[in-house]
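Just one protein chain is left out here, and the rest sit where they should.
Presenting chain A:
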Amino acid sequence: MAGILAPGLGVLAHLERLETQVSRSRKQSEELQSVQAQEGALGTKIHKLRRLRDELRAAVRHRRASVKACIANVEPNQTVEINEQEALEEKLGNVKAILQAYHFTGLSGKLTSRGVCVCINTAFEGNLLDSYFVDLVIQKPLRIHHHSVPVFIPLEEIAAKYLQTNIQHFLFSLCEYLNAYSGRKYQADRLQSDFAALLTGPLQRNPLCNLLSFTYKLDPGGQSFPFCARLLYKDLTATLPTDVTVTCQGVEALSTSWEEQRASHETLFCTKPLHQVFASFARKGEKLDMSLVS
């Protein structure tokens, strides 16, 4: 009897089993299909991306090439710029040189933040000597900020007279004093350095070089008496003395030849710069030597 029911049950179970099997396999095949579909989709995506990558790479290469070409075109322009820069530097150098050359005019200046710094370059007989500066502040009243003028030059007097009313006059007057002082100093220095052999004692001088006193001999080592000279420069704007006294040391009454020499020396010192007078003494001395030899 159980066998008759059981086979019915068995058949149903079997059918059930078969059903599940079918549905499983159906699922599997569906899954497989979807996976395959996915694979396919990814595959196409990969292809797309690869294509995109290759396109971009090509584009980058193209850009680089074109930029290089651009640079190659631009370089000739850059060299033009460099040439312009050199030209400007040369111009700047020229202008600076011209500004420096103004020193040779004797009076030059440079604007400062508060006024002007005036430079006075002194000269004597074509020799460029010391420079002096006056730094002016442009305000009312015009004033001197600082300067390098020596203390014995009457700067404050000149400023009191002219600075406020006529600055040109002030500068020219100061130039006169400084150039004259430089010239006198130059003569005294030259005498001390070049003609020490003719001097029999030290040169007496004062800061302004406006009183010079010295003793000299025309023939050093010779038998003649030395002369004493005293040069006074009462005009501070002049490089030649205003008063000259030449005496002969140790001789009460001079013979006529000595007297003539003494007087001629006085005239020489009044009319010619000091070192030139001594240069002529030295030349005469040489002539005398030559005559002795021959």
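By definition in this document, contacts are C-beta pairs under 8 Å (C-beta built on N, C-alpha and C of every residue); 3 or more make two chains touch, one makes a residue touch a chain; residues count from 1.
We take it that contacts and distances are computed from a predicted model.
Of the candidates "CENPN isoform 4", "Transmembrane channel-like protein", "Protein O-linked-mannose beta-1,2-N-acetylglucosaminyltransferase" or "Serine/threonine-protein phosphatase", the chain left out of this view carries the UniProt protein name "CENPN isoform 4". Of the candidate positions A:50, A:63, A:96 or A:283, contact with the hidden chain is made by A:96.
Interface note for the absent chain: among A:218, A:232 or A:268, the touching residue is A:232. Residue in contact with the omitted chain (choice from A:23, A:127, A:164 or A:206): A:206. Looking at chain A, the residues touching the absent chain are 96, 99-100, 102, 108, 110, 112-114, 117, 119, 133, 135, 139-141, 143-148, 151-152, 204, 206-208, 210-211, 213, 232, 234-236.
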